[in-house]
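If you scroll down you'll find the structure; I have some questions about it.
Yeah, one chain of the complex is gone here, protein chain that is, but the others are all in their spots.
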Amino acid sequence: MTPKVHEALVEVVSNDAANADYRLLHLAAPDHILDCKPGQFFQILCPETGAERPFLRRPMSIYGWDRAQGRLSFLYKVSGAGTRALAGLRPGDRIDVLGPLGRGFTLAPDWRRLLVLARGVGLATLAPLAAEAQRRGLALTAICSARTPELALSLDRFRAHGAEVRLVTDSDGTSDPARVRALIEDEIAGPGVDAVFTCGSRRLTSLLQEIAARHGLPGQIAMEQQMACGLGMCQCCVRPFRRDGRIVHDRVCREGPVFPLAEAIPEAAA
Amino acid sequence: MTPKVHEALVEVVSNDAANADYRLLHLAAPDHILDCKPGQFFQILCPETGAERPFLRRPMSIYGWDRAQGRLSFLYKVSGAGTRALAGLRPGDRIDVLGPLGRGFTLAPDWRRLLVLARGVGLATLAPLAAEAQRRGLALTAICSARTPELALSLDRFRAHGAEVRLVTDSDGTSDPARVRALIEDEIAGPGVDAVFTCGSRRLTSLLQEIAARHGLPGQIAMEQQMACGLGMCQCCVRPFRRDGRIVHDRVCREGPVFPLAEAIPEAAA
Amino acid sequence: MTDLTTRIGSLTLANPIMPASGTFSAELGEVFDLSCLGALVTKTVTEARRGGNPTPRVCEIEGGMLNSIGIPSKGIDAFLRDQVPLWRDVGAPLVVSISADTAEDFARAAEKMTVPGVAAIEANISCPNIEADGHAFAMLPDTTFEAIARIRAATHLPLWAKLSPNTGVLREVARAAEAAGADALVTTNTALGLAIDVRTRRPKLGNVTGGISGPALKPLALRMTWQAASSVAIPVIGCGGIATRDDVLEFLIAGASAVQVGTATFRSPALMPRLIREIEEWCDAQGVARLADLVGSLAPADPAPHDLVPEPQS
Partner (left out) sequence: MTDLTTRIGSLTLANPIMPASGTFSAELGEVFDLSCLGALVTKTVTEARRGGNPTPRVCEIEGGMLNSIGIPSKGIDAFLRDQVPLWRDVGAPLVVSISADTAEDFARAAEKMTVPGVAAIEANISCPNIEADGHAFAMLPDTTFEAIARIRAATHLPLWAKLSPNTGVLREVARAAEAAGADALVTTNTALGLAIDVRTRRPKLGNVTGGISGPALKPLALRMTWQAASSVAIPVIGCGGIATRDDVLEFLIAGASAVQVGTATFRSPALMPRLIREIEEWCDAQGVARLADLVGSLAPADPAPHDLVPEPQS
């Protein structure tokens, strides 16, 4: 096997709040770590600060990359030790990233119209699909769900890459399953959909699985699980999947994080 | 017991190199931790940096303090994890200090002429004696020993407080025991000496013990030992002393760090 | 306002926070008023005077320290004369830690310590620094039983048995201490460790090995606290690496009725009163009426639905 995953010490270009919960981290990255695919991730060694000593690396979806400019970006929600430590990074600081890792989304050559259904941090994972779709000349509709309009992320990213964006929110009542179902069905009945994409949110996954199954549409889903190595060595990141009539356990870091939608077993409500 | 030792989070005013090995740390300190005596120390919680995670506090002699200005200063030699971490402090950073701790030097009311013999970081411990001597109108001669003239510390501090300074160095051969002995004997024979003071360096201690014993001079010595609590609780900082014809073990943090010179047992050569 | 009192056998403590033996002495009263503590636990005392171990006696490790203080002691007589009266005014119950080389000596020490002003005896049957290679009574159930039974017969005071993390049979040791009449268990003392100065190729401690304490010890001590609490009916007092409010809560949830704070006091001498305040605030905020409701409230793990199917990953 020839080395293809790299550990690199990269410089922070900016690290600003994207909204009340999320921050956007731009890094100046060397070209050899920028051979990325939408849906892949990096393992980030979050810095040790006086208050936080995150020990394990944190998996983060690639939010954007640009080989010409040498840029790599992540969108993260400040929640625990690792992301609190990340939030303290200032331009000029350096962090250690490992990647790109995992299997990303795959686009079949005959697909023309893609539908993305995303919520929360899943938008970070799905945003790079819009750029890829645009590059290939595919149409993409993104149904973005959020608690409030202010918390909706990446709408501009999607639009900038030519995606049609539908924002649904809890605050105006448009995000409930029935309304989202209607939106998706309209999309399928109207312009048509060749494949659907989502992230691991339980409600959205169940909904989309059911719709896709009924219409015979292929789908892909990005999953999350606790990780230690991120490379496939430690077996800690397994999740159960339905495949060939039985339950199998795949490593999210290696066989995933993107899996066939039909195989996913939505997480139990927390 | 009423609380009198305080833990305080204090701001760094400056932290600059004093010479190739040593740095001088000035802190803006609240008045309640500034009731200090020469020879006392603080326990400093050195910051955790990416590279260093000093766990225990580090004892540091008080190099200077000024209640009017709210200043507290330490002089330290960058050697291991704790002092490397200290070296990274920038003005405006905050650190946690605990003190003042231990028993400092005591000056008998009838002493008029003091002699200080110091080398290395011991100069930091002994420098505040000069200020105290000046305040009390006592004469003080400081014999300062160093590898080279550039590494001699605190000469200006001593002079500013009216001390007579004699610099002896390895590089010009003036620091060898015979020469230093002659200097001290001259001082005793000439202007006269009422008490002698030194730090824990083995060679200087043996020399000064011998001279002081011969002349019947009282002396005091500041000792060092690994510390965990600094308050007298853990018993890790004991050292052996000769007292009343037997060996006793005292806690350097509590019964010391300043001890009667005659009781000290110079450390074995490393 | 939450009721922070906690019962350790016949003794009721005002709150669950107390110092760990050997990391506390009257000098801490220069930092805060010691009467706020749930109890006061002394450095281990032996009957006869004894020296400690050679220096260096401490060194740092990642997330903690090693110590090989040993048990320097001025002897029980000096303790009874100088220390016991000193503590009378503080108010918090005085727990005296004792050690001895034989079960018989342990009993005699306990008997001597049975005086007014002493609220309980903690039998340190687990010091890894006085016997070669870390051996101690608490390594095995039968030696534990013997020591505790002899002490039990010698004193009517509440008796706490301090256990060792170096044993491979913690549950059995815990049950032996209970069967021998201990009123409570303390889990745990330090784990035996080693650190080497690579430059000199010498051990960092004068006594070669030493006891691991501080955050690095916490997961081990927490596991043992949980194992002990689920093996005996008497109260368990957690100890090992506690440095934050959440650490205290973890031990309480795992089954500890109170906790001891050791090494953390070296980094933050005013930590214990802060923990008392923070635990009270947390309980108030969470609507926990009595501290006792927290003790042993560990919920089962919440496995993902299909994770129990024993199938290999592909």
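A, B and C label the chains in the order they appear, each numbered from 1.
One rule holds in what follows: contacts are C-beta pairs under 8 Å (C-beta built on N, C-alpha and C of every residue); 3 or more make two chains touch, one makes a residue touch a chain.
Owing to the predicted nature of the structure, the values given are computational and were not obtained by experimental measurement.
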Given B:7, B:52 or B:250, the residue that touches the chain left out of view is B:250
Given that one chain is not shown, which residue among C:112, C:175 or C:218 touches it? C:218
Could you pull out which residues of chain A are in touch with the chain that's been left out? 1-7, 45, 53-57, 81, 98, 225-239, 249, 254
Which chain C residues touch the hidden chain? 49-52, 54-55, 61-64, 66, 72-74, 133, 139-140, 164, 166-169, 171, 191-196, 198, 200-203, 205-209, 212, 215-216, 218-220, 222-223, 226-227, 241, 246, 249-250, 253-254, 297-304, 307-313
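Assume only the chains that are shown with their structure count from here on.
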Chain closest to the assembly centre - both centres taken as Cα means: C
Distance-wise, how many Å sit between the C-alpha centres of chain B and chain C, to the nearest whole number? 37
Got the chain A residues that touch at least 2 other chains? none
Residue numbers of chain C (touch at least two other chains): none
